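Read the structure below first, then the notes.
With one protein chain withheld, the remaining protein chains of the complex are depicted in position.
Read from first to last, the chains carry the letters A and B; within each, the first residue is number 1.
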Amino acid sequence: MVWVNAIVQGILLGGLYALFATGLSLAFGVMRFVNLAHGDMAILAAFMAFSLTNSLDINPLLTLLIVLPGAFIVGFVLQRLVFDRVVGVDPSFQIVATFGVGVIIQNALLEKYTADTRGLNVGRLETATIRLNDTIGIGWMPLITLMCAVAVLASLALFIRHTKLGRAFRATSDDPDAARLMGIDVRRVFAVAMALAITTVALAGVLLGVRGSFGPFSGPENLIFAFEAVVIGGLGSLWGTLAGGVTLGVAQLIGNQIDPQWGQLAGHIVFLAVLVTRPTGMFGKVALR
Amino acid sequence: MTDVKVSRGTVSSRVFAVLAAAAIVIMAFLPSWGEPATQRKMVELFTLLALAQMWNLLAGFGGVVSVGQQAFMGLGAYAMVSLVNVHGKDMYLSVPISAVIVAALAVPMGLVAFRLRGSYFAIGTWVLAEVVSKVIITVKSLGAGDGVSLKVSGYSVSSRQDLTYWLAMGTGVGSVLLAYVILRSRLGLQMQSIRDDEGGARGLGVNVYRVRFQIWVIAAFWTALAAAPYYLQQLRVQPVGTGGAFSVVQWTAPIIFIVVIGGIGTIEGPIIGAVIYYVLRNKFQDHQTVYLISMGAVALAVALWLQGGIWGTIRRWIGIDLFPVRRRVRTASGQAVAQTSTSAPP
Partner (left out) sequence: MSDMLRVEALDVGYGDFQALFDINLDVAQAETVSIIGANGAGKSTLLKAIVGLVPPKAGDIHFDGQSITSRPAHRRVADGIALVPEGRRIFPSLTVEENIVIGGDVGRSGPWTKRAVLEAFPLLGRLLKRSGEGLSGGERQTLAIARALMSNPRLLLLDEVSLGLAPIVVRQVYEAIPVIKANGTTVLIVEQDVNQALSVADRFYCLLEGRIALTGVPGEVSKEQITEAYFGMSTVTGDGD
């Protein structure tokens, strides 16, 4: 029974990982851009929620009304002013630039908030659980998180498939120059894509903060989970991202059940196994090469 | 066709070689004329220099950007711990052995990592470093998560400090010479051809994968070698946290900043970067966070706008190479016909 519970909890955790992975997948899909500060941006959002929660004395989830639009603007501006210069041929400077941004965010957070870990308290919702039986319980927050992930992925899928801007995203992803020939402002497409990526990862960050504790240096760990979810699920497929996140979550929690020290390691092993045996991932259309 | 001469040395490079040799001799005698505190600082500087040169070989010349070199620092340190503490080997003898062990481990790690490219490769190396770190933490005999002290024996304190210093100097100065030798070799030519035009290089028969793999293993070896004197001086190895062997903040962030700011894709760049980084860090001793933010901002600015870094920019104005890895073609009368370029792609 404990194993079934591990799987159930793993699926719920997978929702959070899928949410982290969505932004990474989107940015890479549209502009072949990987933001090494992706995880740090989630943590930044969590800290923003933390500050707003304390100063406005409201439920952390309500701060999303400010944090999410803010994240959209930050992503848009960051792309236009900073990242646009490193989209393109040589990824070396992209890696260095985004790595630098990550270090800046981590240390700025350290300066302002000290190294203490924090959490976001949502009151009764934190522990509210749907009890299935003695061992298996589905927490409301993890369930809400999973539902958010599914909702975000579904919205993105609909947006990309059925809207004019979504069409522009797909065209730009295929061939930016040909997209320009259609009158598409590719730089604006990039900016919106990054804005969406940062918004989804900000949501993930806040939900992470509710689920557990976080500190200024929690970013890289979550970048790695997002990345592993993308690889396992496969690139080019939004639903693959969900599958990847869930697989990672389940792997980690089964590993955790075996031995708490092995939790995350189990996830890494699954990731490495997929990378070695099937680099395109479970549903991927193109290998990450 | 007029007779042409292909040469590499220049006036400035020869002058520099003489000055550098003199400086090396002087620094070798530091234990006799310098203070112990200076000696300790130089060990750290040499370590950073060695790591930076290796990262530069990988990224600046090989086109392979790794954010996981800390894996080899950690593996090097812990291999040494294992050899010295668990197997009772001599401290200094264990150094080359641990480097060889790490180079061997780098092979399967590389086989996995190179299934990815570009930014995903970078994160992949980070994941590998995390995995290695977590595995090491489970090993009780290596101190688990708390760290472990090196069991020193067989050397007096002062002779240990001197030997460690010379070892550090060896890995530091040696890294520069190693980079220089590699770049002047056939492997170096292949690396540079890949960097300039990967498709073209493949067309000429260059096995891109094998070239990159070779650099990966060489870098792993020398990085592990550089870990040794640093931790022999610290006498204590811990996996994570401040000073942690697997710590990104401790190793990877500084060396990326050093190479990028100093001038990626040049041998002179990491030297300049290491000196500047280290001097400034000591000045900002009490404001480490602010220091890291500033360094991060500068590295970001360089990556966005001044990709040649300090040396890359100087070289564009002055056209001097202190380490001649370019070739000049001159006619018999001394007129320049053509010159290869080593600048990193814009």
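The rule is simple: a residue touches a chain if its C-beta (ideal position, glycine included) is under 8 Å from a C-beta of that chain, and two chains touch if they have at least 3 such contacts.
Just so you know, these numbers come straight off a predicted model, no measurement behind them.
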item	value
Partner chains on view for the chain not depicted	A
Touch with the omitted chain, as defined above, among A:184, A:204, A:238 or A:266	A:184
Sole contact to the chain not displayed, among A:12, A:71, A:87 or A:171	A:171
Where the missing chain touches chain A, by residue	164, 167-168, 170-171, 173-175, 177-186
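Throughout what follows, only the chains that are shown with their structure count from here on.
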item	value
Interchain centroid distance [CA atoms averaged], chain A/chain B, Å	33
Contacting residues of chain A [partner chain B, same complex]	28, 33-34, 36, 82, 85-86, 89-97, 99-101, 103-104, 107-108, 110-111, 217, 220, 223-224, 227-228, 231, 261, 264-265, 268-269, 271-272, 275-276, 279, 288-289
Residues of chain B that touch chain A when the two form their complex	59, 63, 65, 67, 112, 115-120, 122-124, 126-127, 130-131, 134-135, 137-138, 248-249, 253, 256-257, 260, 264, 289-290, 292-293, 295-297, 299-300, 303-305, 307, 345
